[in-house]
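Complex shown without one protein chain; remaining protein chains in place.
Labels run A and B following the written order; every chain starts at residue 1.
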Amino acid sequence: MTVIEPVQKFEDVQKGDLLITVMRKRQEGLRLVQICCAVVNNQYEVLYSFTDDDTYVLTNVRVMVGLNDTIPSICDSYPYANYYENEMAEMFGLKIEMIDGDYHGKFYRIDAEEPFLNEKAKEARALEAEEIRKAAEEAANMPEPEIKVVKKEGGVE
Amino acid sequence: MGIQSVIPFGPQHPVLPEPIHLDLVVEDEVVKEAIPNIGFIHRGLEGLAEKRDFNEMVYVAERTCGICSFGHGMGYCEAVEKVMNVEVPERAKYLRTIWMEFSRVHSHLLWLGLTADAFGFESLFYECWRIREHVLDVMEATTGGRIIFSVNQIGGVHRDLNEDQIRFLKGELDQIEKDLKNCEKTLFGDMTVQKRTRGIGVLTKEEVHDLGAAGPFARASGLKYDMRMTGYEAYGKLDFEPIISEEGDCYARILVRTKEIFQSIQLIRQALDQLPAGDLNVPVKGMPKGEALVRIEQPRGEAIYYVNAENSRFLNRFRIRTPTFANLPGLCKMLQGANYADVGILVVSIDPCISCTER
Partner (left out) sequence: MANVKRSPWILHYDGSSCNGCDIEVLASMTPVYDAERLGVENTGDPMQADIFLITGGINSQTAPVVKQLYDQMPRPKVVVAVGICACTGGVFKDAYNIRGGADTVIPVDIYVPGCAARPQAIIDGIIRARELFQKRSEEHDALMKEKKRERRQA
């Protein structure tokens, strides 16, 4: 069956909805064809592409991830996604947890450290990390709130 | 229980044309697990997109791989043309289709020769590569290059086919078809070929789908998926069906690829008959801005080109997802439980193009 110029769909999802969206795609019988990462506006843009074998429709799921954030691995739904995820972790410094078959940054064993992250993005990432650290310190140093126990006269309230 | 030993396979091995390292965990001549280690051919050419003008990046994209060279150049040009909304003229589309199909014929003939070499059939290896020289003569006569053609540009092509060249092309096609028909009897009838390939490395249709495999590797297990059916370039006007086989072993893969060579010869003849007159390219002005995803069918399977541009001479991101990257998990699955003596032919049967995988 010839499908001339099949449809390409783009869906934007939040980081928290990533796993359920991918599980739905698995349920529909779609095949994962690529995971691509790019640095756009000091954020990681991760694009997951799925295709339907019968209609050739390409569904792309886009997730915007902060430079210091961590995203979960989709290896539970698609076991062979580990190659794509290892590559992204090594080339971009994107933090992905629970990869099944994690090469820990030694997939291609290149000399350069995170070659696709340019200087501007590295500085922005360091600044963001600093801000997160400061916010965590302030939250730890805040005084504990006073808890007053109020007793009511007579009877249950 | 036997003793397990880890045998390194590659990167330098007589059967391997390209370096890939596999750690094979072997117990009593049976492979239990295969762990791939790649990175020998990683050059980082996607990083060159930040240093090269987007018009010149074609030449770098073409040199991703020497065998699938034309497909990479064409895919890159299509992706940038999609971003810039450029409509390529009809004649250029047909010319690209003709050269792409010649590229497919040469790649499959190369693979047939290497497979024959992998199980020791040297004379068949020489015969396939001799037939392949006809294809390379055609490429040299029409584009000037044997392996790297450099005829694609953003907006079309910059070489044309005249009447003499078309007559020469048709003569060479007839010769290739005749020579290959003689080889076919050996390929499909010989007892040694059958013994070495039947029942080896079987993958079912569900396994191939779950592993995300692509191209003739998947089609040999019954998965009917060929990107040419989506009608990019001039494929929408040509009449053909994907070739599939149900058995899923190494013999089925040889069958599918040989039949695809004959199918490609028919497609070239159809395209030559329908070749319209017209311009070769359109001028391209301005900078690319936006993103695009383009999928084409390379000889080894489906290749995806992603381009992200931000209104500058240099692209923000250029990424190729090559078919062998998708077929590697299938290889690891096939190697589990295989005999150590069959490792060579199993590795070659996925048609590995490691330089495509690692870019």
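The rule is simple: contacts are C-beta pairs under 8 Å (C-beta built on N, C-alpha and C of every residue); 3 or more make two chains touch, one makes a residue touch a chain.
Remember, predicted model here, so these are calculated numbers, not experimental data.
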| item | value |
| --- | --- |
| In the full complex, displayed partners of the excluded chain | A, B |
| Contact with the hidden chain (one of B:L22, B:I41, B:I98 or B:L293) | B:I41 |
| Touching residue (missing chain; options B:V26, B:L110, B:L169 or B:A271) | B:L110 |
| Absent-chain contact - pick from A:V13, A:V40, A:V57 or A:I110 | A:I110 |
| Residues of subunit B (touch criterion as defined above) contacting the omitted chain | 11-15, 17-19, 39-45, 47-48, 51, 59-60, 63-67, 69, 110, 113, 125-126, 129-130, 132-133, 136, 145-148, 353, 355 |
| Where the missing chain touches subunit A, by residue | 108-112, 115 |
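Just so we're on the same page, only the chains that are shown with their structure count from here on.
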| item | value |
| --- | --- |
| Interchain centroid distance [CA atoms averaged], subunit A/subunit B, Å | 32 |
| Residues of subunit B touching subunit A in the complex | 38-39, 42, 44, 46-47, 50, 209-212, 214, 223-225, 227, 229-232, 236, 293, 295, 302, 304, 306, 308, 310, 316-317, 319, 321, 325-326, 328-329, 358 |
| Subunit B partner contacts - residues on subunit A that touch it in the complex | 1-6, 8, 31-34, 36, 38-40, 47, 49, 53, 56, 58, 60, 78-80, 83, 107-110, 112, 115-116, 118 |
